[in-house]
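Here's the structure we're looking at; comments come further down.
As you look at this complex, bear in mind that one protein chain is not there, while each of the others sits in place.
Chain naming follows the written order as A and B, and within any one chain the residues start at number 1.
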């Protein structure tokens, strides 16, 4: 190695170390505060205790709300991923007039409907459908908002699957369903994994929709509960919030690790260039 | 995984059903007969409140779940009525909760009994989303309730709009100046303290400024604290100048009163008597509580909530172990003696919740019975769960407040001189404009300038005709 190369190597390592610290430091709170006898909104070495954990587990709705979140998000994410995969495949393989323009338009509309201003239409719609207080219904609304971006991302993955694969499969007499199931899906799997995690994470953090659409506190997800852990003056309940934040984070991390282990969490061939 | 294909047809059917229904959805006529279903033997009532077990207003939520519902259903069973009471718990920010209730009432759904902040009553009434009790359950029924006699007139005002009763109030509060006696002693101030004017207040603050690490005075300001700025800052100060924010049908515009209030903020922040950064922080109010509990704020204007729920050595948010000996309280002085609203020497502001009956309820009579039950002496007493709070009922107050010095003080000395906010639909906009004006002053603008901008914002929000002052 030339000296210049060595210097550059060191510079690159230093940069990576800085980045590592940049991403790691904010997470320290989640490691310390839940087990601190006097948790605060600041970083300090904790007086270790499990009292907060006990207080959180004793909370009447902490665990049910997490179960609700899992249910809500699994449905939203399954619906989003499956229908987006089908749609992305069809859009990628069949010429439809105005396809790209339509996709962009939907992508833009999704930003309207996930915003605050759409709450009245969505509320009235759900009321008329009889889906107020229905976790399934709320999951469908979430899925509706996530679908355009999911299709957008997946279509590029499917585009990257060489058509020759399908042509050869068809030569050997495979039906369209078999081509999809045995050829396209396996190749596009990392993309599907990506959308799976992305849609789950997005649904997991949504507050306003579940808050307005779900009435029974026993059906509300963790995102809503986290906002209710405050007293009448708006002060946060610091015994419960750090532990609950930790519990609330675990499912998404687990999902990510599982998907990563199984499918290799990266773009395969990438979004189309 | 591919289940959607089977749910799709169902959704299509639903969609077809919707298109027909949507047109009629927002323009229904309301059922008017107050005696409808009065003899039903099987009744389901729902109550909604911004309270949740293990979170916001947990005590109120637990009370409804563990005391109200079992007792009420039992009493009904004795009368041969199969009563089910459902409780919709919420623990959200006030604005989020209000939005949810408004959506419910607007679409003809929602709970039968609704707990609201008294300040929202006017908006909901003007929108026709709540109706006078007389119309909902019948005038004779309403007047026959003996509980009204126990509720002082001033408190009843919380449940009234344009002279008509819409609901039953849930208790009230009062604002005073809390101060730290330890800091006062250190600064050479008397520990029994009662300022008679704004100058007295600022002089004390100036002395406290000599103490290191102590902010002398916390008078909420800025937009980040929201309504807490108006309620614990602007309105008490405004009352101290002799004016109400809404009087003679007009809102205070760029008037001498408003300029005086902004001048007070200017003096506080010019002399460095309060922490300007705290007023702008997203969790500034919470921080001010913590600082007071840590002996780092000298004087703080708050309601009795601060005493019983924040500083409480046992269950408080910012516990202060020596609260009972270290914290003093004083009436809020007018600008000068006698300069306060109604010629008063001292002023205060109050608020409180109110329970209303959904005009679309299927069971108006039963909902009224439930409301009366919620406001019976026995129920109100049990809602306190051994703590003291100013309730709506005089008989209960006489019994429970004697044991708590602050609450007794507020009931005896503050409630007679206090003022309530105007329950009008425009109030939130006026309040927001006032908050902005204080934010401008804290940021360094002159009171005259801030008052001019305030007036412009106000005219835009409520119209020129509703604004007083040049």
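Things to note:
By definition in this document, a contact is a pair of C-beta atoms (placed from the backbone, for glycine too) under 8 Å apart; a residue touches a chain by one contact, two chains touch by 3 or more.
The rule is short, and it goes like this: contacts and distances are computed from a predicted model.
Looking at the choices "histidine kinase", "NADH-quinone oxidoreductase subunit NuoE", "Amino acid ABC transporter permease" or "Alanine or glycine:cation symporter, AGCS family", the name in the UniProt record of the chain not drawn here is "Amino acid ABC transporter permease". Only one residue in the set B:44, B:186 or B:280 touches the chain that does not appear here, and it is B:280. Looking at subunit B, the residues touching the absent chain are 4-5, 7-8, 11-12, 14-15, 95-96, 98-99, 102-103, 106, 120, 123-124, 126-129, 222-224, 226, 277, 280-283, 425-426, 428-429, 432, 439-440, 443. Looking at subunit A, the residues touching the absent chain are 8, 12, 15-16, 19-20, 22-30, 33, 40-44, 79, 82-84, 86-87, 89-96, 100, 104, 106-122, 125, 140-141, 143-145, 147-149, 151-153, 156, 159, 163-164, 166-167, 170, 176, 179-180, 184, 194, 197, 201, 204-205, 207, 222-223, 226-227, 241-242, 245, 248-249, 252-253, 255-256, 265-273.
Everything that follows uses one rule, which is that only the chains that are shown with their structure count from here on.
For the pair subunit A and subunit B, the distance between C-alpha centroids works out to 38 Å. Partner subunit B is touched in their complex by these residues of subunit A: 41, 59-62, 78-79, 81-83, 86, 119-120, 123-125, 127-129, 132, 140, 208, 211-212, 215-217, 224-225, 227-237, 240. Of all residues in subunit B, those touching subunit A in their complex are 1-4, 11, 14, 17-18, 21-22, 25-26, 52-57, 88-93, 96, 99-100, 103, 107, 109, 283, 285-286, 289, 305, 309-310, 317-318.
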